[in-house]
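For this view, one protein chain was removed and the others were kept in their places.
Read from first to last, the chains carry the letters A, B, C and D; within each, the first residue is number 1.
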Amino acid sequence: ARFQSFLSGKSKQPDYDARDWLRTVVFAPRNIRGFENIRNPWLCVQFVTILWVLFTKIIEPKPLKTFSEQLSKVESVYLIMFSTLGFLIVFRLTRAAVRFWDCRQAWGNMVIYSRCVADALMVRAEEVQMDCNKSEEVTREIVAACDDCVAWCAAFAVSSKQFLRGIDALPKEELLGVLSEEDVNKLQKSPHQPMFCYSMMRRCSSRIYVTYRHSQKSEMREMHETIRDESGRSELSKYLQGLITQEGALERLRATKLPQIYVAHLRTFLILYCFSIPFVYAMNWGWATIPATAIATFALMGVEGAAMECEIPFDANRANHLRMDQYCETIVNSCALLAQWGGEEQAKKEL
Amino acid sequence: ARFQSFLSGKSKQPDYDARDWLRTVVFAPRNIRGFENIRNPWLCVQFVTILWVLFTKIIEPKPLKTFSEQLSKVESVYLIMFSTLGFLIVFRLTRAAVRFWDCRQAWGNMVIYSRCVADALMVRAEEVQMDCNKSEEVTREIVAACDDCVAWCAAFAVSSKQFLRGIDALPKEELLGVLSEEDVNKLQKSPHQPMFCYSMMRRCSSRIYVTYRHSQKSEMREMHETIRDESGRSELSKYLQGLITQEGALERLRATKLPQIYVAHLRTFLILYCFSIPFVYAMNWGWATIPATAIATFALMGVEGAAMECEIPFDANRANHLRMDQYCETIVNSCALLAQWGGEEQAKKEL
Amino acid sequence: ARFQSFLSGKSKQPDYDARDWLRTVVFAPRNIRGFENIRNPWLCVQFVTILWVLFTKIIEPKPLKTFSEQLSKVESVYLIMFSTLGFLIVFRLTRAAVRFWDCRQAWGNMVIYSRCVADALMVRAEEVQMDCNKSEEVTREIVAACDDCVAWCAAFAVSSKQFLRGIDALPKEELLGVLSEEDVNKLQKSPHQPMFCYSMMRRCSSRIYVTYRHSQKSEMREMHETIRDESGRSELSKYLQGLITQEGALERLRATKLPQIYVAHLRTFLILYCFSIPFVYAMNWGWATIPATAIATFALMGVEGAAMECEIPFDANRANHLRMDQYCETIVNSCALLAQWGGEEQAKKEL
Amino acid sequence: ARFQSFLSGKSKQPDYDARDWLRTVVFAPRNIRGFENIRNPWLCVQFVTILWVLFTKIIEPKPLKTFSEQLSKVESVYLIMFSTLGFLIVFRLTRAAVRFWDCRQAWGNMVIYSRCVADALMVRAEEVQMDCNKSEEVTREIVAACDDCVAWCAAFAVSSKQFLRGIDALPKEELLGVLSEEDVNKLQKSPHQPMFCYSMMRRCSSRIYVTYRHSQKSEMREMHETIRDESGRSELSKYLQGLITQEGALERLRATKLPQIYVAHLRTFLILYCFSIPFVYAMNWGWATIPATAIATFALMGVEGAAMECEIPFDANRANHLRMDQYCETIVNSCALLAQWGGEEQAKKEL
Partner (left out) sequence: ARFQSFLSGKSKQPDYDARDWLRTVVFAPRNIRGFENIRNPWLCVQFVTILWVLFTKIIEPKPLKTFSEQLSKVESVYLIMFSTLGFLIVFRLTRAAVRFWDCRQAWGNMVIYSRCVADALMVRAEEVQMDCNKSEEVTREIVAACDDCVAWCAAFAVSSKQFLRGIDALPKEELLGVLSEEDVNKLQKSPHQPMFCYSMMRRCSSRIYVTYRHSQKSEMREMHETIRDESGRSELSKYLQGLITQEGALERLRATKLPQIYVAHLRTFLILYCFSIPFVYAMNWGWATIPATAIATFALMGVEGAAMECEIPFDANRANHLRMDQYCETIVNSCALLAQWGGEEQAKKEL
């Protein structure tokens, strides 16, 4: 079921083959082009272009003609405006791509830290089980705490995904076999789910390395252990800080867009420029104005559209957005794999 | 009241919807465009343009005409100057945007570190309360110190915000229920408020991890604890250093602009260029010179205006500036949330 | 045999001499140019160009001529489209190169961390051997664990290389004398080979620093040792985290391409532009259209081809890709060298 | 006196108001424009321009005219050369600005680390004073060492400033009340003053955390303290490493310019280009050649001048350079402020 859930999530954001020119150019799936981002302004420009060309071709009134000729002289001001526009477009495009990569990197680091957490805890569990000085009950408690911590780590990834998508409901099937239903419910109710998971991991860390207190001195604690435990705890603590830092970075990227003044200035002149093309060139190009304008404005607005598409890449249904379902699956699988190896290793040693 | 105060702060810096072309282009709120940054030079250029066009059109003296024709030949020098100008403008624009993001990142990291501080201290408080070896009085003191430290951490964010805005008066309602009135007054009086909060946090850290000294050996201290405490203290110390580093980075960004030589050179040639447009093109364009110059100069100067707007983005009333009220609210709420979870966890265990 | 295997791998990705213009321009090996990346679209453009030129030259129908003249007027829309295209191409080119360098850097760091691991463990082995308090059996066990850890570290590099190339089969001859055949088989079977090596290194670290538990208190453990061991372990742990972080970064780079919207938009207009060249210029250039179009489209598409070539540089057979065989050899050799020095040093001291 | 000295230093490098167009464009102070950097080549170009225009206008020999006409045809090679030139200029400009910011950042980090050092030591002094197990003499020694360390930290900033400016003489009034006269003299004599301060801070750190050795076991040292001290020491050690790293970065930036080949190539073609303007355009522009050349060459050379100005921004008298006096004052004041709070806190607790 978990596999199914991740699969259906992944299928909405498929990978593509960069070597296949046909698929990326001619037969590119429609939803990949993000055309809906720019449909409205593009249609407006097309509408105005067609009207103007019909005007100049069919009605052809004299004053219109001189007005139009007057207009086409202003073409030289285009060079100036367009340079400015070009700088702004390229700047916005680069910003959006850098943001996309920052997000991807944060998720990549979450995978790495999750593996570190899982492996560190599996090694810890093994060491505890091999320690002859610990009572069986204490051993069992620590091992359980290790398992819980790895589970919350996987839940952290899933709940970060949901949080970034702005979906409050947890996908229970993705946490099936990871968290108990009770824990899932508790997590569901919390106002900030990733932070709750982080908080739970810290509590598990407490249970893993400070368990002796439960035993009320019945079992004399060795100094060695304290040194060892604090060393392990501070390592785990670094990994946990790594996780929360990545989640915080993603939260920050989701909450911040480019300053509005940049976007407003860029779009104002982009629109002005696009609307002016038919008026300036209609005299020269004749009927060819209609397709030429359509292509040129799509080329220009499409760049703005691509920047819009990639600015906050957390949507579940957009094909260009981050494949977060896949990253979560990697995290859950890595945790499971490491736990399994831990178990095998353990079984082998017990023989 | 706290909620109200943050809300009124946030409402001055609203988010925008990047998908809504109408709102970002045609109906963009006037204060978003930062037009006042460039109003004076723009109006001057417009004034000169109108005068010159009237001159050439109405009075039309011969010598003026030949002079004007002479001028329009120099157009080819434009290409050279404009390339230079373009490089400078794009450089300045990029610098301003990078600064904006550095500031945003510093605030984002402050949120993350605040959460780390709050969570680490809540876990510490829980562990102390579970420890049967500690006298009740010592336990109470430590828990109080933890709470104080979290409170100063929230106050650190609020006072950093005020400091960056250059406002000396603390917004008391934002710290309501966080700091006692006495502490707010002490903080108000200090010459460098964020540093005072940091200093207080370090004192709390001292009280949390070195309390035993008060007890004058009445309670024999275990070695285990010292090891544990130093490990916890050095973790907390890293988070505190993280906070002060972010605040220092913001202070640095506020205190440093682009070297004046860049700005002076850029603006000198921007102004020269804008003023020369009517003289060079008036012959060719006729009456169209007036709107064409208006649009072209606004396109160019508007980029410089956007750079000015985002260079030091700490103002409370500018719509493009950082939403610092919101970040402070996030910090205060995160601290509250973590403290609440700490309490619940504690209550549950006590049963 | 190991040397042979690495050599055959390296020979497919030879270095080049940047000072030799002839070799890099005229006699550049064919496989270096990555021409197959763009062959299909380039041939299409050539085919269309030749057809069109023949049409206009040989058949020369009148309506075609006026249509063609009409087309050549639209040349001015080129300036606009090409600027947009240029920004996208340069952006993609830069991204691909940055990715290439990120990959190279990750491998470079893996070399550095491997050396740190090997040296730290050799020093550890020496110190253990010099310690008179340790029983011979314990000493032998620790030294064996150190050797194992260094071996797994070399295996980590080799298996990362295979994993990144998507090859499941391990090259047994490259691990000859590094891992035992049994270990190679175990590694071969694991679903994620680099992670398995990492996991094994962590287990070795456990055996190196926590061995006392085997002795069931027969040998009273000194406190000094615990402090020393934890310090050594946490250092090793940092190096191991360094290794897994680099591998994770490489995995991330392999799994993520540029958002498809960028690639689709770029290629659509690149293809449109290339196909339009003959139609727009055939009137002017005559027969020269054919070679001119061939060269111009190769110049443009070649940049896209170079970006494709370097985007995911992990193939074993492409001359421009990362020389991963060489890096692995450096790692294996460095480990061997450090182990040898450790042995010599040891031998000298025993005298 | 200290205040006076810093003030006179600061007054040479005033801040500017970016919103004030008049001040930054028309009434910009002359020394801000760094005109002396490019005066010589600019005057040469002007001289040649005037001569050539006089030649073509007054003497007007026939062969000169045809030669001149021949020249103006070569204008099209300008496009190629200028693109190359433009790339180099923008590259150099960006490098200089990045260096400027790196320097600023290094100083900003020095402020942050200084605060960390000062606060950590004040907290340490308080804790020592509260510790009932320490003899009064030891307490006094440690507190004195803490004060010394903070003083050397302030001296580190001041001597770094002097070192970067290449001034060997220390400004004694700036260290008034910070270091004793004897220490100032010792510092003055050392061949590398910042490194000497760093070395002194390390010695203070030794005195703060390893004082017990003086007491020759008369006072039995508790284990707790050693753990605590080493933890404190390694924290302090990190801050000190931070300080020396920043100073080293600044030293590196001062010692390294752009590779000379870049500068030589850029300037050669900049000069060639500037000198060729009058020859190519004189026929077209007539008398207007003189002001047009003056403006265009100033625009181009001014960018190179700005890059020169900001490449090594450590001069005390240049208005565009780093306000190092101000940063030193911030460091000295921060140290004083933190020491004062430490004192107050102490006094309060003693009551």
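Here is the rule we use: a contact is a pair of C-beta atoms (placed from the backbone, for glycine too) under 8 Å apart; a residue touches a chain by one contact, two chains touch by 3 or more.
A quick note: this is a predicted structure, and the numbers were derived from the prediction, not measured.
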| item | value |
| --- | --- |
| Which displayed chains the unshown chain touches | C, D |
| Residue, one of D:I227, D:A319 or D:C335, that touches the chain absent here | D:I227 |
| Chain not shown: contacting residue from D:M130, D:I271 or D:A294 | D:I271 |
| Hidden partner chain, touching residue among C:C44, C:I112, C:L176 or C:L272 | C:I112 |
| Residue, one of D:L85, D:V123 or D:L337, that touches the chain absent here | D:L85 |
| Where the unshown chain meets chain D, residue by residue | 37, 40-41, 70-71, 73-74, 76-77, 79-81, 83-85, 87-88, 91, 95, 190-192, 195-196, 198-199, 202-203, 205-206, 210, 213-214, 216-217, 221, 223, 226-227, 230, 233-234, 237, 241, 244-245, 248-249, 251-252, 255-265, 267-269, 271-272, 308, 311 |
| Residues of chain C in contact with the chain not shown | 15-16, 18-19, 21, 24-25, 28, 32-34, 75, 82, 86, 89-90, 93-94, 97, 100, 104-105, 108-109, 111-112, 115-116, 119-120, 122-123, 126-127, 130-133, 223-224, 227-228, 231, 234-235, 281, 284-286, 288, 292, 295-296, 299-300, 302-303, 305-306, 309-310, 313, 319-320, 334, 337-338, 341, 345 |
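Here, only the chains that are shown with their structure count from here on.
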| item | value |
| --- | --- |
| Count of contact steps on the shortest path from chain C to chain D | 3 |
| Gap in Å, rounded to a whole number, between the CA centres of chain B and chain A | 24 |
| Inter-chain centre distance, chain A versus chain D - centres from mean C-alpha coordinates, in Å | 39 |
| Two or more partner chains touched - positions in chain A | 223, 227, 234 |
| Chain contact topology (line, ring, star, complete or other) | line |
| Chain pairs in mutual contact under the definition given at the outset | A-B, A-C, B-D |
